[in-house]
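With one protein chain held back, the other chains of the complex are shown just where they sit.
By written order: A and B. Residues from 1 in each chain.
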Amino acid sequence: MSDLASHLPVLQVLIPLLAAPLCFLLRKEAIVLPFTIAVSFACFAISMNLLSQVLGGDILVYEFGGWSRPYGIEYRVDILNAFVLVVVSGIAAVVFAVGPGQARRVIPEGREYLFYSAALLCLTGLLGVTITGDVFNIFVFLEISSLSSYILIALGLNRRALMAAFSYLIMGTIGATFLLIGIGFMYQATGTLNMVDMAHRIQVLGPTKGVLVALAFVMVGISIKLAVFPLHHWLPNAYSYAPPLVSAFLASTATKVAYYLLIRFTFGLFGAALVFETVGIDRLLLPLSIIAMFVGSIAAIYQTEFKRLLAYSSIAQIGYMTLGLSFATQAGVSAGLIHVFNHALMKGALFLVAACVTWRMGGTNLDVMKGLGQRMPFTMAAMVVAGLALVGVPGTVGFVSKWALVSAALEVDALWIAFLIMASSILALVYVWKVVEIAYFQTPEVELERREPPLRLLIPTWILAGAAIYFGIFSSYAVDVAELAAQQVFMVGL
Amino acid sequence: MTSLANQILSHWNYLAVITLMMIGLYIAISRGNLVKKVMGMSVFQTSVILLYVSMAKVTGGTAPILIEGRDDIIYSNPLPHVLMLTAIVVGVATTALGLALIVRINEAYGTVEEDEIVAMDRAEDERDLRSEDAS
Partner (left out) sequence: MDIEMGLDAHATIIFWSMILPLIGAVGVVALGRWPNLRDSWTIVVGISTFTCVTRLIEPVMAGARPSLALPGNMAGLGLALEVEPLGLLFGLVASGLWILTSLYGFGYMRGHEEVNQTRFFTCFALAISAALGIAFAGDLITLFLFYELLTFSTFPLVTHAGTEAAIRAGRLYLGILVSTSVLFLLLAILWTANLSDTLRFTPGGILDGKIAGASAGLLLLLFSYGVGKAALMPFHRWLPAAMVAPTPVSALLHAVAVVKAGVFTVLKISIYIFGIDFLAKDGLSDILMGIAAITILAASIRALSLDNLKARLAYSTISQLSYIVLGAALANSAAAMGAGLHILMHALGKITLFFVAGAVMVVAHKTEVSQLDGLGRRMPITFGAFCIASFSIIGLPPFGGAWSKWYLVTGAFDADQPWMVVVFMLSSLLSIAYLMPIVVRAFFRPLPEGVPDGINEAPLLILLPICATALGCFVIFFYADSVYRLLAPAMGLGG
């Protein structure tokens, strides 16, 4: 048993990787569904176990084939990536538990097994990016997750999903290739691919031309994946035309992993001194984050489609995360990480609400949501709860994020930024309330009886919405872990 | 003058990489034909392979096949080559997926020109709006 326990880091990635082709071979929905659920819960359990192992400050290193650094590939688990692993695998467990079965129209009929094998591959990629300690490995896993997410998006029912997936493919590949170029320059400058080794050598080298060029390419590559303003254009189409379950999964995991990469590369590999003091990336990232907060929210206000509205809101929320990072302080990074967790919960819940609405109405145009407050009361209540969390009402996770972020802003004496954060959350109220008013105060064009989606869809929705409240009131779990992670990032580095 | 010429000549492979990279990126971004976009993307990816292989070259180096008893042989760096094997696989997969998507797009829209697809989508939106106004 103890032997198995020591292999947990690799099992974290291996299990979904092997499960994905199995899903494709098994095909029968009745087998594939429970199998996928079991796999995703196993991943979740492993990530929880890993987190509990590293929380004390130890760092787990798993060396492939016994080849030690710098020759072999290693997986490396510290608090930061264990935290992200938990978020990714947790969301996966909740979202995958929604079976196709009765939930027709949420995943195209007859293609369930494709959905599941692509989703598991995507999960593999995301977990791999997060857990690995090898820079080239990051690129490979990133492409695994990206390629499978293009497939997932293309599963959307509307033909526009195809174009959305295609544009994302072009943008995503350019982003990943930029990252690859950056990694190439890093390798050229340091002669290693191991992250710990590389970080050490970059510190010795200092800001040479090669390192600076590498930094530029890596930053642009990650920013495309993270949808940092103004590199966000692929995101609204991708999220709004993808099947709602896919949007729920990607919105709460893919960008989070990209954010993890941003932290890893800035604070871990290149080092805060180089990135923030020598190059001064914060001077670019900070205004861009603030613009993203406002542009994303304002664009969300004018949307007429629920998922598109949520997608634009995501752009604004990513702005909060990068804003936290651009303070280059421990409190700022910790605030960003808290928001990673919290945003995953609330956006996941909201996209699952979109899935519920799609199941019932066949689409998520705001027009079809008229009067749903009376017709799908439990679904819409989840929407209100998660929406209020997005606004940052106290008692929800959004408040915890906002508190942490504004505290971090005040810590660096940026009262005006604090004020802007508050102002943008008012914009969130506007677009959330727009939907609430439509759902509760407008009368639908066709009379519909009261009917909720099947429990398989409703329960995961409420798990996430409930978590958005639970972790808003009992915030210390997530906050403590995020603070420890930020502390480790600052004190230990890699 | 000679030093500059020297520079250019001794780094000609990098210049080729940059040229290919720019051509690829430009095609991927500016072309309206989806197939051309994918091809541009492919060129872009291939240029990176050249970049890696260039940096693996050691002057006077030979293929890194270990010969027993000889320690005076200079080998090229094998690692970037190996990495590029993976990158080639990734590139092929991406191109295949891109082309597969284009096939589906062609089935759904009857065209692979981006402008026409955008125009069709827009026309659809306007039709929806009009029917809404009418009702």
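The criterion applied here is as follows: contacts are C-beta pairs under 8 Å (C-beta built on N, C-alpha and C of every residue); 3 or more make two chains touch, one makes a residue touch a chain.
From a predicted model like this one, the values you see are computed outputs, not experimental measurements.
Displayed chains that the missing chain touches over the full complex: A (touch as defined at the top).
Shown as candidates are A:A423, A:L455 or A:V492; the residue that touches the absent chain is A:A423. When the omitted chain is restored, the residue from A:F294, A:F378 or A:W403 that touches it is A:W403.
Among the residues A:L388, A:V435, A:L464 or A:L484, only A:L388 touches the chain that is left out of the figure.
Contact residues of subunit A toward the unshown chain are 388, 391-395, 399-400, 402-404, 406-407, 410-411, 415, 418-419, 422-423, 425-426, 429, 433, 437, 441, 472-476, 479.
Everything that follows uses one rule, which is that only the chains that are shown with their structure count from here on.
Residues 25, 28, 34, 37-38, 41, 44-45, 48, 51-52, 55, 79-80, 83, 86-87, 90, 93-94, 97-98, 101-102, 104-105, 108-109, 117, 121, 132, 135 of subunit B are the ones that touch subunit A when the two sit in their complex.
Residues 136, 139-140, 143, 147, 150-151, 154, 159-160, 162-163, 165-166, 169-170, 173-174, 177, 180-181, 184, 187-188, 193, 367, 445 of subunit A are the ones touching subunit B in the complex.
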